[in-house]
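All protein chains but one are shown at their positions in the complex.
Every chain is named by a letter (A, B, C and D) in the order it is written, and numbering of its residues begins at 1.
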Amino acid sequence: MARSEQQSNERYGGRWFWRYASPSAFFAPAGRIETLCWVLAAVLAAIGLYLGFFVAPTDAQQGEAYRVIFIHVPAAWMAMVIYLAMAFWSLLGLWLGTRLSFMMSHALAPTGALMAVLSLWTGALWGRPTWGTYWVWDARLTSTLILFFLYVGYMALAAAFDDRRKGDRAAALIALVGAINVPIIYFSVKWWNTLHQGSSVRPGSSSMATIMLAAMLIMTFAFWAYSIAAAMHRLRTIIIEREGNAAWLRASVLGGKR
Amino acid sequence: MSVRLTVDALAAERGMRAVFSDVSFAAVGGTLMRVTGANGAGKTTLLRILAGLGAAAAGCVEWSLDGSPLPSTSASIFVGHSNACHEALTVSENLAYAAALGGADATPGRIEHALAAFGVRPLARRRFGTLSQGQRKRASLARLLVAGPEDARAWLLDEPFVALDIDTQSQLAALIEARLGAGGLVVYTSHQTVPIRCAHAVEVAL
Amino acid sequence: MSLRRATAAVFRRELQLFARRKSDWANPLMFALIVCALFPFAVGSESERLRLIGIGVIFVAALLAAMLSLPRLFDEDARDGTLELLLMSPEPLAALLLARVAAISLVLGVALALLAPLFALFYALPMTVAGVLALTVAMAVPTLLLIGSIAAALLVSARGGAILTAVLVLPLTIPTLIFGAGAALRVLQGESAASELALEGAILLLALALCPPAAAAALRISTD
Amino acid sequence: MNWGSWSAFWDMGGRGLFVWGSYGALLIMVITELAALRHTRKAALRALQEDHDS
Partner (left out) sequence: MTLKQKRLALILGGLAVIAVAVALVLSAFNQNLVFFFSPSQIVAKEAPVGRAFRLGGMVEEGSVKRDGIDVQFRVTDTAQVVPVRYSGILPDLFREGKGVVAQGTLGPDGVFQAKEVLAKHDENYMPPEAATAVEKAHQARDMAAHTLKP
């Protein structure tokens, strides 16, 4: 049985994380995190793209086409990581009944869906020159596609309820069901058809030159920063939408303007 | 059997809007409790929370039987606006289903007895969908009696007198009185004032 | 004792309803039949080509037909108030939901499994394949209904339920589709389908263990 | 430095369509998302302001 926020508050009142688990307390830190992450994303992306296009050499086998890797792999990773984060916040929300957890999952979903689309799109454009086809029904591609469907289902379900509290918890449940299913789907699709190469990232092994790897990892951090910043921005918007009646919010958002 | 209901600082919300807050009361078996309030004050919401069908925004509801705590779902029978009967099934099938879900074994004799108390015994083998509105209401109220007199659950009745003719209203009132006399707890909401004699009447205003 | 009585009551009621209202099972069967009959018009009637797509078409048609009956799970109950009886039962809700899905799976699963060999004739598939197809359809229908019961429970009171159910449920049924159709494909190619059948069964069992509690939680959320 | 000229840079060894197709998609999506973020924030603030004024 899910608890109400107040009950959880009484029970976990002394814990450190509780201080930031309410929208009012997290609104300002979220803004600071957002600004920091926008800056980080821009700087890291600039460094990563410079390394990727001007320092990293041409690949021996693939020529220049491999340069898609600097956005393809980070996007694919983020699509998965964001889904996991969404499922984590959903679980926390269902378990503790905190409003902020649900808002966090809602804030993550659109960016996650975008990452899934991006990794599919770049994958298709990379696959054409290297594998000889835009699309294969391979385990990784297919499960990314399904991940995209799950994101869409989550967002559609959250939007289908007029009662926001219901929508929050219903969407959280579907996120968890999806999280249990993703590995099952992945392995069954893998069984069904295996074509994607093994993962090439093993530092120290010869499968990727150091400079290429460095560019890719820096781009990955840029994607992380971007995702966090976007999620924090969306989180603050959701807090404004939902907590519109609260005095502290009016004071901090409208206070300066009037 | 002695049912006890304790409600402490209860609050409810619907679609993020507060419906009521800080409602506290306690009641024991033999008490008739009437919940009053304007439209939209949250009478139905309160009853659904007591029944365990809805979640409270804050506060708690505790049921106990002879001192040992009970989960909400085993503590009460809820009769709401809908009849809780499927139109394609007969009256007795519907009642047997409700009884089995409630944890009781409904023998045909019990069902007939319960229907007789509302004067609709001949309808037992009719499809629910073929009944008139008044007949439907009576047949569905018979659900309260199917489990038998040893059933300790409290009755939660949401507007039970609506759509009942005068005869049935007094039948139901008599049954409620009998129930209270046997030590049962009855909580109801009503716009009509139907006289119910009882030793212990409490009113909760929302 | 009372748990057995309650689950038996749920199970019996569902069968009674199927017996009283034939359209509840006849419509999904007709749907599957029509879908299977449409494909040859689209792809051509050579038996060679039909055999290639037959298994997939039959399997997807069976899944879609079963999915059409998902709203039947809770929508009507929510309207006439019998859902409250289920929610207020002192017995574990998950067990009651399992009984209900079991009754529907029994009727729809068996009916679709019996029809699968007929569909197999349409698509010039040999009788051995038809047998495996019937078996895997009989396993896939309960799996879909179990997974679908979560979505159906969530969408009891939501807008746009039917389409959204499909969006939520169909991606999650991919494993059962892969192994169910895969088993029949193996037999068509003259190989042993044992491992596919084992995996199909494993997915059914997993759904059996995990879906009813999730559906119960979903129902509590949406009726709150 | 990898590129002798700008045209070599845009050509990407004959794979320019695929490489720039990918990076272009990234750019479009990021811009779209940023615009959407701005839009919803503005709408939320406007709603709050109207609520406040009335």
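Criterion: a contact is a pair of C-beta atoms (placed from the backbone, for glycine too) under 8 Å apart; a residue touches a chain by one contact, two chains touch by 3 or more.
Everything numeric here is computed off the predicted structure, so don't read it as measured data.
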>> According to the contact rule at the top, which chains on display are touched by the left-out chain?
In response: A, C
> Of C:15, C:37, C:121 or C:209, which sits in contact with the chain we cannot see?
Replying inline: C:209
>> Considering the complete complex, identify which of C:92, C:117 or C:131 is in touch with the unshown chain.
In response: C:92
> Which subunit A residues touch the hidden chain?
Replying inline: 59, 61-63, 65-66, 129-133, 136, 191, 193-200, 207
> On subunit C, what residues meet the omitted chain?
Replying inline: 1, 3, 90-92, 94-95, 189, 192, 194-196, 198-199, 201-203, 205-206, 208-210, 213
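Quick note on the criterion: only the chains that are shown with their structure count from here on.
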> Which whole number of Å gives the spacing of the CA centres of subunit A and subunit B?
Replying inline: 48
> Which residue numbers or ranges of subunit C touch two or more of the other chains?
Replying inline: 224
> Mind pulling the subunit A residues that touch 2 or more other chains?
Replying inline: 162, 165
> In their shared complex, at which residues does subunit D touch subunit A?
Replying inline: 1-3, 9, 12-15, 17-19, 21-23, 25-26, 29-30, 33-34, 36-37, 40-41, 44-45, 47-49, 51-52
> For subunit A, which residues count as touching subunit D in their complex?
Replying inline: 53-58, 63-65, 67-68, 71-72, 75, 110-111, 114, 117-118, 121-122, 125-126, 128-129, 226, 230, 233-234, 236-237, 240-241, 244, 249-250, 253-254
> Which part of subunit C faces subunit A closely enough to touch in the complex?
Replying inline: 150-151, 154-155, 157-161, 164, 167-168, 171-172, 174-175, 178-179, 182, 199, 203, 206, 210, 214, 217-218, 221-222, 224
